[in-house]
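What follows is subunit A.
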Amino acid sequence: MPKKTKIETALIESLKKKFNTTIKEEYVKPNRIKFSTTSDNFRNLAQAVKELGFDQVISQGGTDYPDNNEFRVEYHIICVSIKKFRSIIFSLMTTIPKDKPEIETLIDIWPSAEFHEQETFENFGITFINHPRMEKLLLPEDWDDIPPLRKDFHLPGRG
Partner candidate 1 sequence: MPNSVMNVVDQGGDRLVLHVGPQHPGSGHFRIIVTVDGDYIVDAKPDPGYVHRGAEKMAEYRDYIQNIPHLERPVIIDASGVTLPYVLAAEKIIGVEPPVRAEYIRMIMAELNRIISHLYWLAIYGIFLGHSTMFMWPMGDRELFIDLAESIGGTRVTFSYIVPGGVRNDIPINFKERALKTFDYFEKRIKEYEKIFFNNPLMAARTEGIGVLKKDDAIRLGITGSNLRASGVDSDTRKDEPYCMYKKVDFDIPTRQEGDSYARCVVRLRELQQSMNIIKQVFDLIEPGPVKQVLGGVMRGEPGEAFVRTEAARGTMFYHIVSDGDKIPYRVKISVPSFRNLIGMSHLLIGSRLADMPAIYWSLDYWPVEADR
Partner candidate 2 sequence: MIETFEEFVKRILALLFWFILLSPLIIFPILFLLVPIFGIDVTTVNEILTASIDPIKALKLVEELGLGPSSTFFKVVAFPGFTFAALVATITILYERKLIAKTQLRVGPLYAGRFEGFLQPIADLFKLLGKELIVPEKADKAFFWAAPILSLALGASLLAVIPLSPTIYIARSDFSLLIPFAIIGFSPLVVLIAAWASSNKFAFIGGLRALHQLAAYEIPMLISILGVVVLTGSFDLMEIVEAQKNMWFIIPQFLGAIIFYITILSELERVPFDLPEAETEIVSGWLTEYTGMHFGLLQLGVYIKFYVLALLFTLLFLGGWNGPAFLPPVVWLLTKLFFVISLIIFPRAVLPRLRLDQLIRIGWAWLIALSFINLFIAVIESSLGVI
C-alpha cells in the first residue's frame, strides 16, 4: 500500500474515530480514499464527509455484480472550497441487493448529485428515495426494456 500523506491520514482517522468498525477502508491510493459501508449507514457517512468540507459530487454511478446479486453504488466526492483538500477524491461505496434496489437520496447533502442519481436510476433501476424527479433523463421516454447498464441487458447482436 502506498504511503499516505499527512492530510489523508488525518481525514481517514477522523472518519474512523467517528464510525469505528461500521465503515471499511477499501484502499488508499495517491490522492484517492475509498470507504465502504452498509446502505443504512451510508447517509451518516456521507454527512460526515460533507462536514469535513467535501462539497461537490464529481460523479455518482453504479456497478452491477450479477454473481453476488447486488449493485454497488458509488459517490465520488471532491472538495472545491478548501485548497489543501483539492487534490483528494473521496469515494464512498455501498452495496444494495438487486431484489430491492432502493437507497436514500443524498441530494439534500450534495445538490450536485441530482442528475447523477437520476441517471443511475434510469441506467440501473436503482430508486433513490426522496429524490424529487425519479424519471427518465437521457433514455427515451418510451424505453420499456430493462435498465441498460445492468449486465443482463445485452446490446443487440452482441450476445
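Candidate entries met the following condition: all candidates are chains of the complex that A comes from, given by their letters.
What we mean here is this: contacts are C-beta pairs under 8 Å (C-beta built on N, C-alpha and C of every residue); 3 or more make two chains touch, one makes a residue touch a chain; residues count from 1.
All values reported here derive from a predicted model rather than from experimental measurement.
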| item | value |
| --- | --- |
| Complex member touching subunit A, one of 1 or 2 | 1 |
| Complex contacts: residues of subunit A adjacent to candidate 1 | 31-32, 55-61, 63-64, 74, 76, 78, 80-81, 86-87, 89, 91, 110-116, 119, 123, 136-140, 148-149, 153, 155, 158 |
